[in-house]
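Only a single protein chain was left out; the remaining protein chains are all shown in position.
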């Protein structure tokens, strides 16, 4: 039975606590948060000890920690956890600075601990199915990857201002998905974007509508589009064209009901946002982490995957700002 | 080059003239109609001779005739055409009376002429594809056939009063389709129905909403539902469940466009009615007739198929009126 | 916090225990089963007391019981539970005999306790959505209901022999669904069926392929088809045609992935069977029960719904055996 300590008891912390409760082989042993109230509530619900972050990390009865705190705290928590020899499940992004992630990689390698970068979408049953079928050769060599990702509505402006920008905050998931599906590393990044949803987002220096083109050494192509707005729900689709055929994963709708009237045939909107859409993914992600730690294996995606996605997000940001194609070879 | 004489220049006559124009190997040589105006127009468009029905039937330069006149004229025209040795393409139903159809069968057999009963739906590319795949064994032995057929709106009450009733006028297509797909003859018929669309239809002794269950000797089942109303267009679907799987043909929509909004994902309505929906079927049906006559083969469905569908329609009418299960073994 | 006692710790008992664990406001307080091993295991997992059935029913700390034992034990357990004043959640069918269900109704009414007949499909988010939209008038007055229900494969022959037959064992769910959707009671029942999947099922006196037609006083029609076999997964679809349009709920597939090759566009099979397909329904059903008991309300479907479905299943069985249309007015 793996004893897990949860750092961060906000929305995503609760999601992970719920996943752990549904899985065998692990339990939430301790929780910590900068704010006392949510931590106290989660402790009550899970029966876990309420602790301070550092005490939790150093507690000998805790086997692994889940870092779901604000991004700027990750660096110190990772270093503390590696010093303490704990396995780490870390929310993305590992850090806003690629250099600081490289520091973390050194610490993780020295400590020899399992580290999972929580790109939850890799564990979505639909996307995971697509990836495993590509790997099994069902569509031959990958030629073109198309990723569509749109949030139902923009986050608060304050959030956006401290988010690192759309490419680092939102598209980073799609950049990781591109790496997951392309089968080789991108070597060039070209990004365009504009503030078409909310001019204030533009005034803050960010965009809310964007597209990226990646190429790989063999000439494979990935096109990604992002928008901070989609009236029809959380739009999360991937499509891969290969030498022998095409694989695609459509949106998950709220239900399977269709109404037919003089207006035509209408199905339900897409599931509203990530908590519904990726519920199964969060559970599978945690199951993978628990399984790896229990068996002493390295999870995937690991901390290097966290670095590579960050490098692509930095390149996309730079490309959008300069209008240039950026080499990431 | 087959010379075809068209008897009946109304809506369906024009459809057949158009099909012939698009096909190689045949031409409209002569046209006739009880009303002069539509006949004159169709003659002008096709370059055909304008004749009286009997003169047309007896004209030595005419190889085959298409009967698209009112049902109560079919009997005499068929007898005249068989006497004249012409191949016959006859709109359904052959006649409202099964006994009179039996008379026609005798005449057709004696004359040894090709005779096609125009159950156009057998030639729909979707339904024909389903039938040929059943025949090829793709879903194993047929177990359950489900047919849904709904008109976009009821015909005029006057039409209904002289139509022979829903089972003989509308469901006869589905009863023929059932025979086409079941792979053996129905032995029992049970029908229910009501006037849910228009009470005046009920007062005239007919129904506008109906369902039929057929069984075969081996225990195969067919369920058919009909309605004289469908807000979303002409509803024409079949589904066959077999030992190894299921085959179904969905509606043809007006286009492939889908809009996504907060209401969900909306596709176009179904194609409005039979002229659009079965355009390709009408052409394939005429091509089959021309091909059979040219090669001296018997078309399918033939006049016996016309009789069998009529017997099932009579049985369904009787079942609905009496509440009893009718044996047609 | 509602204390629930679970009678029956087999497959369905575990499903209910899992649902309760995921819901707030209730806990599994006690478990009982004729076999000690599964009961002991479920007690360990839930932290519940292990008891004998009658002790559990009489235990003052238990507020409500869930009956998930074999059908022939329901009658006695219901009487014991009503005598003890416990709210009852009872698996379908309440009993194989309509008369004995009437006895149970008397007991439940005298005791004035909440009683839920566990027709889980009413709580499926897709079917519940359809029913609520019919009730809201989205498609006008209901005219035709079509229900397709197919299991992936037949149960063991021993199970079938003691099951009461397909209509009582399997189609009873669809008969309840018909009542749920038709908006008025069926007045006539016509059933056909055959053993097309396995001749041994036929030799045992049962069928594995069946169809039923129901009519209501106003002339509404329901057609149901059942099969004990479906290569493509658990086939669970409903479709309702009304005056203003059509509502349908499609199957839930294993995932949203589609592959395109020279063979065409292929989506995943349907979710395999009821445990996957109705997972959300089981949870919603239990939530409804807990909510009703906590608020002192009568759940729906109640024990009278259990009786009416059984009467329809009996009528269908009788119709299939006699070839007659059965009146249930």
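Read from first to last, the chains carry the letters A, B and C; within each, the first residue is number 1.
Everything below uses one rule, namely that a residue touches a chain if its C-beta (ideal position, glycine included) is under 8 Å from a C-beta of that chain, and two chains touch if they have at least 3 such contacts.
Note that the structure is predicted; figures quoted are calculated from it, not measured.
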{"item": "Chain not shown, its touching partners among those shown", "value": "A, B, C"}
{"item": "Touching the absent chain when the full complex is considered, from B:19, B:69, B:126 or B:319", "value": "B:126"}
{"item": "Residue among B:32, B:80, B:108 or B:249 that touches the chain left out of view", "value": "B:249"}
{"item": "Selected residue (touches chain absent from view) among A:44, A:157, A:243 or A:262", "value": "A:243"}
{"item": "Missing-partner contacts on subunit A, residue numbers", "value": "141, 143-144, 146, 148, 150, 188, 190, 192-197, 209-211, 213, 215, 218-221, 223, 225, 227, 229-232, 235, 241, 243-246, 323-325"}
{"item": "Those residues of subunit B which, in the complete complex, touch the missing chain", "value": "125-126, 129-130, 133, 138-139, 244-252, 255-262, 268"}
{"item": "Residues from subunit C at the interface with the omitted partner, ascending", "value": "230-232, 253, 260-270"}
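Assume only the chains that are shown with their structure count from here on.
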{"item": "Fitting subunit A to subunit C on CA atoms, where both chains share a sequence, rotation angle to nearest 5 degrees", "value": "180"}
{"item": "Longest centre-to-centre distance from subunit A, chain (CA-based)", "value": "B"}
{"item": "Same or different contact residues where subunit C meets its copy subunit B, judged by the half mark", "value": "same"}
{"item": "Rounded Å distance between subunit A and subunit B, as computed from the means of their C-alpha atoms", "value": "57"}
{"item": "Residue numbers of subunit A (touch at least two other chains)", "value": "260-262, 268"}
